[in-house]
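Take this structure first; my questions come after.
In this view, the complex is presented without one of its protein chains, the others remaining in place.
Take a look at chain A:
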Amino acid sequence: MVSSETAPATGQRARGLVPFLRSQMRNIAPFLTLIFLSGFFALASPSFATIDNLGNILTQVSVTGIIAVGLTFVILCAEIDLSIAGIANVTGIAVAYFTLQESYVNIPNIPLPGAAAILLAILLCAALGLVNALGLTVIGIPSFIMTLAMMQIAAGISALLVRGQIAYKVPDLITTLGSGAIGGIPWIVIVAAIMLLGGHLVLTYTRFGRYIYMVGGNREAAEYSGLNVKLILGAVMVISAVCSGIGGMLGVAHFGSAQQNEFDTYLLDSIAAVVVGGTSLFGGRGGIGNTIVGLFVLGVLNNGLDHVNIDSFLKILIRGVILLAALIINVYAQRLREKAAD
């Protein structure tokens, strides 16, 4: 019995190394990119490959990492969230708005105890995520458009709260987590690591995580399997908004100030991290592991370009080219897999 069961298995699986590598291209290519970039910068600059600099890179990618956890969920469902940076910004501003500021800060704010400020900020980002969710699932607005509108709405709320001013104080807990360190390790790195780990555990080991992959893999089949697709999509949009909100609060503490347009670059960085890491834009493939690799590729690239003598304007172009290359690989890997499945 055993032999008759295993024989076809090996017959089907032993298809040679090359097809296996092709099917794993989504995971291998980003990793090779990371190794290549690290090697290149290590050779090009003596100050790159040091423990200190590794700490720098980790700190630099932390806020992006926290936001990217939720975004990974969204992209796995074959949706997109363009409001992540806007929601991060408004949540960071909100937590400062509910905190007592120094007398020279001229914002008509509402000081509250730290815990209440944090709670209200979290509620705000969750509510904005819920609006995204309702727009997507109940009204049926494509997520690209819905979250584009939310990006503006979040920016609008931010503007109304700070009115062109800058706030500095946030609750002590947020200050510690955003800019403090324990045993030489910045808290923000620890928070990012915990959230990435949590995201990975949810995606890999829970029923909800499985549903996310199935909805992303074939939404129609998920519906015909009796899954509540709208509920899953809605939950994912809320999770994304809450992750963005946490990233925003810690980011404000990390930068030391809360102001308009503070997080604008994080939209592209977070999307780039998820996609460069190899999570499929068509949904159903990838995960937090890919996002971590993507974060490091971006982190090494940004950091490494500062260590070598290069025109700072050229840096922007180089980042764009790397992103394009990752997108090409992403689409190509999808096609290879589909061919293998047919």
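Operating definition for what follows: a residue touches a chain if its C-beta (ideal position, glycine included) is under 8 Å from a C-beta of that chain, and two chains touch if they have at least 3 such contacts; residues count from 1.
Please note the rule applied: contacts and distances are computed from a predicted model.
Visitor: Unshown chain, UniProt name, "Transmembrane protein", "cytochrome-c oxidase", "Sulfate adenylyltransferase subunit 2" or "Sugar ABC transporter ATP-binding protein"?
Guide: "Sugar ABC transporter ATP-binding protein"
Visitor: Among A:221, A:317 or A:331, which one is in touch with the chain left out?
Guide: Considering all chains, including the one not shown, the answer is A:221.
Visitor: Write the list of chain A residues that the hidden chain touches.
Guide: Residues of chain A in contact with the hidden chain: 5, 8-9, 11-13, 205-207, 209-211, 213-214, 217-218, 220-231, 284-285, 337-338, 340-342.
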